[in-house]
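Below: the structure, in structure tokens.
A single protein chain has been omitted; all remaining protein chains appear in their positions.
Presenting chain A:
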Amino acid sequence: MEPRGLWGFDVTMGKRRAFDEIWGTGGRRRPRKELAELARWIEATPASELSRRQHAAEAAFRQLGITFAVYGDADAAERIIPFDIVPRVFLADEWARLSEGLVQRVEAINAFLDDVYGEARIVREGVLPPDLVFGNPQFRPEIAGMKPPHHVWAHICGIDLVRTGPDQFWVLEDNARTPSGVSYMLENREAMIRLCPELFRSFRVAPVDGYTDMLLQTMKSVAPPGAGSSPNCVVLTPGHYNSAYYEHSFLADNLGVELVEAADLVVDDDVVWMRTIAGRVKVDVIYRRVDDDFLDPLVFRPDSMLGVPGLIAAYAAGNVTIINAPGTGIADDKAIYSYMPEIVRFYSGEEAKLPIVRTWRCREPDALEYVLDHLDELVVKLVDGSGGYGMLVGPTASDEEIANFRAALVAEPHRYIAQPTLALSTVPTLGDKGVVPRHVDFRPFVLTGASGVQVVPGGLTRVALREGSLVVNSSQGGGTKDSFVLLGDEPEVRA
């Protein structure tokens, strides 16, 4: 009964009903048995009450200032991301399998980064084509040969997953640069505990509030050898015009570290210092939320006023740790993504536990031909795009949009990949006329420090609020939900 095919038309939208994570495939009268209690809660709580709680949560978010800016939308400089009151739930065994896959994948991502900026064995041994790595703008030759402490490059990864059935999880993309959204994971949970306390009595939900401690431990664990026993960490933001500024200040507050802009930092003698009223203070670890291009004008974009001159020299000298390390963008390029099964096998000797979605690399002529012939069925993405920008969803696109993408693909095929339109799972979501199924994706946050990889039991669930829509990005009208990870029966799982 479940969609068996890994991809293709049997799980394609419109051909078969999507899997609902609470109601299953049998409709809302026969929910999945493990979640029958949650289904009863949805039925028993009047829509007006759900709506009241949802508005209370959104009012609190607005008061906190959890807003984001929408690029290209002059009317709405700052909005809150809509919040949905019905949680999304992972069973303990589902989560255990997912976590294993995430750990394996993030270990491979770090091994890959350490290799491509060093010996590049994976290219020499013919696993990846040289131009895919070295011709890629996300590969930064400026930092070749430099090694971050403990060989950790991508300390914070956001791995975007989608689900098509009870045990069918797929990685949709890896975010290894500066993934955002963790503040929503934490704020959504606080709101749920306040507004729906009964759910936390009915279910043993793994707490997520240990995230910031875990992050601080991770940051300190990768401090440079000369930093001493209490390394000084900071969060570097491009400033309050950035769409994720709220999250930058939220994280700095919760970590108990300074929030700084480039102008607050100086490099002297290959050491980074922070200017304070009391004089300058040495900085050991920088959690940067700015792109590589804006880190250091002497090495990257010379016209950038945002950067810290000398920062890369301090990094190369081993006097400061940059989180994530410069150059990690190569690991979240979507053409590289299509090789992740080979990358995992190359570094771990194992098969990837989390599959990827079938991907046509438009740089390859046969793939391009197939994609051009099936534009109305496929999702087409820029290899280095994010936020749902530069993306075509074939089944819901207009003829004009398809024609524009066709022209773009023919002109610059190497910039695009295409994937089948998956029947993303749905989760019951409060709409205007009661609770209805809406498509979701999921971004868990994976931390890597000196002693290994950790997965926070939770993450950011994004929901496409429009009926039938598959685009969950907040910049494109998506909302968020809390993500419950249920604890197993054995008490030791709590640890």
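Just so it is clear, a contact is a pair of C-beta atoms (placed from the backbone, for glycine too) under 8 Å apart; a residue touches a chain by one contact, two chains touch by 3 or more; residues count from 1.
The rule we apply is simple: contacts and distances are computed from a predicted model.
*Asks:* What protein name does the UniProt record of the undisplayed chain give, "Fatty acid hydroxylase", "Dehydrogenase", "Cytochrome bc1 complex cytochrome b subunit" or "Transglutaminase family protein"?
*Replies:* "Transglutaminase family protein"
*Asks:* Which residue from A:Ala36, A:Ala59 or A:Ala144 sits in contact with the chain not drawn here?
*Replies:* Selected residue, touching the omitted chain: A:Ala144.
*Asks:* Which residue, A:Val127, A:Ile193, A:Met214 or A:Leu298, contacts the hidden chain when the whole complex is considered?
*Replies:* Residue touching the absent chain, from the options given: A:Leu298.
*Asks:* Which of these touches the unseen chain: A:Pro148, A:Gly165, A:Gly310 or A:Gly394?
*Replies:* Residue touching the absent chain, from the options given: A:Gly310.
*Asks:* Per the definition of touch given earlier, which of A:Glu37, A:Asp213, A:Asp269 or A:Glu350 contacts the omitted chain?
*Replies:* Answering carefully, the residue with contact to the hidden chain is A:Asp269.
*Asks:* What does the interface between chain A and the hidden chain look like in terms of residue numbers?
*Replies:* Looking at chain A, the ones touching the missing chain are residues 120, 123, 130-131, 133-135, 137, 139-146, 266-270, 297-299, 302, 309-310, 313, 316-317.
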